[in-house]
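Missing here: one protein chain of the complex. Every other protein chain is in place.
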């Protein structure tokens, strides 16, 4: 028996970067959180502390900053691909890179040239994995909080000795959507696809009558795949943000699904993948080092 | 020398409440965080544990729920006044109440009848203080995050032995506005005033050239007071969310205020009050129990 | 009627500072969060953007760093006083300063010379206010989370039409203590007083049977004042972190106060001051700019 180094990666997480495009009186801003991590021939630093193959995380940060200036940032997918490919191609020991970018939204203050107000907490995201000559792009969004005040039921579930939940044909359904979709290739209109997919997720959540959050999740993923041929797979993580109708009967009041307590914890958590049955193998697209 | 009970209050904090108006096919929702606290003849419970004057915090919570059903919630100021006056008028020992309400924003998903998407993190707020027959209303907003990519300077400050900051005639100015305005009386169009004041804060931030965040803060408060006769005083707390231009010169690149690192901590913090010189005494409007 | 500038202050918040004492093989560390704010003749910057009296917040940060090196940091009260007096005495326009310091706890890893493990989330705190030649010291602690699994009752409270809470003679009592105590003067053994007061708060919470959290709060303050002549006043903010006994009867199980759901929100919030009736006027000790 010997003890060996297994999967590993290292990088600089959560570079907070604001890039201002000032090519005219009308400024544009990009507000990004960029995390880079590198993989490769990294046994030496782990075993002996020899860092000759360890591109410093400080250098990774500098590279993010420099790349933001050397060319227009563009779409986050392109920026992430550019960074990932740079690390893999320029460092012999580095064979893989993973670049995560979150984009925070801002809106203009009444069409002002250079003044902005922060949008919602929702982020547009991408996770690009580069391995040698290959690259995978998984884009998405997170913290998209949605709520339906009706049009959601939940019944027909099994009742065992620990079941007390009442069946309902009308409940509030609320969730904070994390969606990730794996693109089939790299020749994609990233911004257009993101906008269209986001709209499909929203309108499907809104328009489909729900018999379970699982059904809603599947419908959202399916809607994306039906409409967007460039997507191979959609993964969704949707907490059931419980809204409990308050019992007002002690006060002689009915509560016809009008007054709800929005609970924090515990919460339901529904996670699932929807994909094409002929989707190509995901390769390293989802490759993380799970520590939960 | 004796040891005595000083200022005190107690209540139920952070009731998370969603109220659905279902009077037709088109639903409306109010998402509120309500905190109530009561003041009065409360020495007994502190000194002996006699709770005969302590309206339970659980009862306060129930009251919030019941009041949300017994009549339309309406504007948060009216809801808070209704609650505060109820506690003071119905409990002999309770002489004062303070009710804080935060309202979270939601938008419809494409004009859907009953499906909504969460808005920004900004909250509309009110803090109502009732004392006997009197009441004070301080409304506001918080977590309104704004940024100007130019139109901000900072120079002419004193230089002592610890000063290293360079003067600048062009910087990014970003802040998360907490604003509280004290109304002169209770006969106010709460929703209209809030919308107008919010717009004044935003457009003044955007439109005024800034020589210091202090100047911007004062201008924002002044703009509200000039336009809104129902407001006696505006208090603003505005962290200076530093955006540092990254030094790209080691990489042979200029950085003409294009690439910024958005720092977390430390941050500047500018706090101030702007008021009418003939504003009536604030009474208990701002009365809290500071524990910092 | 004119519009005028009211109370205001500005500074640098949340300087995160770790100071290592390396005067021998055995290192000691101080982990501090320092916030400074200044008050004085600051109308110019607000009204015209003339910053000639505005000691930059960046300079305030530098001063904190330099002071941490120029002399041993010592106790946080001394460090805060040193900083506050420096700002007021060295800047003609600055007449007052407020310095807040939180100290984070670390423990040695098995008596190691220079390796440490983080302690609990509890912080030792001070808030020093300097005004001209005067100074006030309010020290304390926060995030001290305590729980009693019995020895707490709550009954005898009034029952109105919204009351549903059952009386109990045995409940879990849990809270996160924020305590602030105002010292009578400046000639205090800061570390010794803090340790003794912390112990009084803990042992009083533990030892006193509780008929209400208010009673517990008062007893804790009183215990400090009885034992510590250097303290004029104690202010406590104690959320009632509800632990609800779960109803296990649907599963044919009794729950004799054994299984509890620890709720997040809403929570009770009990706030109060306990003081000597001959305590000197607090002056500016508690002077903040409330924006809630």
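Lettered A, B and C in written order, each chain numbered from 1.
By definition in this document, a residue touches a chain if its C-beta (ideal position, glycine included) is under 8 Å from a C-beta of that chain, and two chains touch if they have at least 3 such contacts.
As the structure is a computational prediction, the values presented were derived from the model and not from experiment.
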{"item": "Given A:53, A:82 or A:199, the one touching the chain that is not displayed", "value": "A:53"}
{"item": "Among A:5, A:26 or A:195, the residue in touch with the chain that has been omitted", "value": "A:5"}
{"item": "Chain not shown: contacting residue from C:148, C:180, C:235 or C:276", "value": "C:148"}
{"item": "Touch list for chain A against the chain that is not drawn", "value": "1-16, 35, 37, 42, 45-59, 61-63, 66, 90-91, 100, 125, 127, 138, 140, 153-158, 160, 162-165, 178, 180, 210-215, 217-218, 221-222, 225-226, 233, 235-237, 239-240, 265-278, 286, 288-292"}
{"item": "Interface with the unshown chain - residue positions in chain B", "value": "161-162, 164, 250-251, 264-265"}
{"item": "Residues belonging to chain C that touch the chain removed from view", "value": "15-22, 27, 29, 31, 62, 65-66, 68-70, 106, 109-110, 112, 114-122, 144-151, 172, 202-203, 205-207, 243, 246, 248, 250-251, 253, 255-264"}
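FYI, only the chains that are shown with their structure count from here on.
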{"item": "Distance in touch steps, counted as few as possible, from chain A out to chain C", "value": "1"}
{"item": "Best-connected chain pair, where connection means C-beta pairs in contact", "value": "B-C"}
{"item": "Turning angle required so that chain A lies on chain B, C-alpha fit (0 to 180°, nearest 5)", "value": "180"}
{"item": "Copy pair chain B, chain C: interface residue numbering same or different (half cut)", "value": "same"}
{"item": "Longest centre-to-centre distance from chain B, chain (CA-based)", "value": "A"}
{"item": "Distance from the mean Cα position of chain B to that of chain A, given in whole angstrom", "value": "31"}
{"item": "Centre-to-centre distance between chain C and chain B (centres being mean Cα positions), rounded to whole Å", "value": "22"}
{"item": "Touching two or more other chains - residues of chain B", "value": "15-16, 62, 66"}
